[in-house]
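I'd like to ask you about the structure that follows.
Only one protein chain is missing; all other protein chains are in place.
Showing chain A:
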Amino acid sequence: MAHLSADNISVAFAGLKALSSVTLDIRPGQISGLIGPNGAGKTTLVNVLTGFQMPTEGSVNLDGKPLTNLKPHQVRRLGIARTFQGGRLFRDLAVIDNLEVTGVGLGMSRRAAVAEAEAMLDWIGISALGGRAAGTLPYTDERRVAIGRALMGRPAFILLDEPAAGMSAQEATDLSSLVKRIARDLGCGVLIIEHNVGLVLGLCDHIVVLDSGAVIEEGTPTEIRQSEKVRHAYMGTAADTALPVAEVLL
């Protein structure tokens, strides 16, 4: 069974330690959550897992084989997909072409890529957007297109960097059910970074809490809910994140 792991990852940026000895496992069909305050190192970890950032120490392994020195496009071709915090759609291309690019990047013909892109938009429920220019989409649609783009070729793993940021409660719920379908129906191993802790607690099988580059706690949603350390970390940071967390945790 496919298995993606980050083993003892450390990353240092000119003296700043963004990650210290972080270990994390992602398994097919499972949803893992990665939470932690701003600047905790969550995006950096996703960058390491997808070949965008070389770790200072430690290694990323796929089925026990290290991915060290692979370029991002090579990592993607091994079935490890990701989205970005800001969407990062190909703004000049149509939505359907945004998805098609991944198909082509994975070696499909344009015909095969179009076919899968259409099916994927349909599966996500955004077929109507296919012909729109990606640059004109509202925020929430942008996120869903980005997820569709990452799902092309049906990767074994997908890493979602704050896919629900800025969404309304209803939109976040819709996104939750999409993520569940990605894990259940596509058998994808999902890692989701999310500030909305309520959403993460309701969605994930396993949660890792990062603070200042280190894992301070991990476990099932129930365990995270009861953790003193997590409560402490969140109470100690910005009021905007502290509030919803406090509500859920207390």
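The rule we apply is simple: a residue touches a chain if its C-beta (ideal position, glycine included) is under 8 Å from a C-beta of that chain, and two chains touch if they have at least 3 such contacts; residues count from 1.
Throughout what follows, contacts and distances are computed from a predicted model.
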Which of "Cytochrome bc1 complex cytochrome b subunit", "Sarcosine oxidase subunit gamma", "Branched-chain amino acid ABC transporter permease" or "Ferredoxin-type protein NapG" matches, in UniProt, the chain that is not displayed: "Branched-chain amino acid ABC transporter permease"
Of A:Asn38, A:Ser109, A:Ser177 or A:Gln226, the one touching the omitted chain in the full complex: A:Ser109
Residue among A:Arg76, A:Arg143 or A:His206 touching the omitted chain: A:Arg76
Touch residues of chain A, complete complex, unshown partner: 1, 28-29, 50, 52, 71-73, 76-77, 81-82, 84, 88-94, 97-98, 100-102, 104-107, 109-116, 118-120, 122-123, 133, 149-150, 152-154, 156, 184-187
